[in-house]
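All protein chains of the complex are present and in place, except for one that has been dropped.
So, subunit A:
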């Protein structure tokens, strides 16, 4: 390996590093979910493994379901079921809540979210 080879290799490595930094597409698909009850410390779960989560809130138990990288409220003791109507959530920045039961979920992902808020 000549000195020129080394220079070329180092330049190539630098190019890859710079290109990776400059062109990395921020992922908008969430990989984790943050579950918070009232003022308590948020509990973080991975969206990779399928599971049911029971959350004990102010009114009773809310059940969350994680499947295929997404999450939804399966049941919740609030009457109007806003949280259940939200359906499956899968993008970082997504969030829903069962306010009467004081349970909030927020999806997290790496990179900047493409959207700052959703008008609804």
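We take it that a residue touches a chain if its C-beta (ideal position, glycine included) is under 8 Å from a C-beta of that chain, and two chains touch if they have at least 3 such contacts; residues count from 1.
To be clear about the criterion, contacts and distances are computed from a predicted model.
Participant: Out of "Lipid-transfer protein", "FAD:protein FMN transferase", "Ferrous iron transport protein B" or "NAD-reducing hydrogenase HoxS subunit delta", what name does the UniProt record list for the absent chain?
Facilitator: Going by its UniProt entry, the chain not pictured is "FAD:protein FMN transferase".
Participant: Hey, which subunit A residues sit against the chain that's not shown?
Facilitator: Contacting residues on subunit A, toward the hidden partner: 1, 9, 12-13, 16-17, 20-21, 24, 26-27, 78-80, 82, 85-87, 91, 97, 99-100, 102, 104, 110-112, 114-120.
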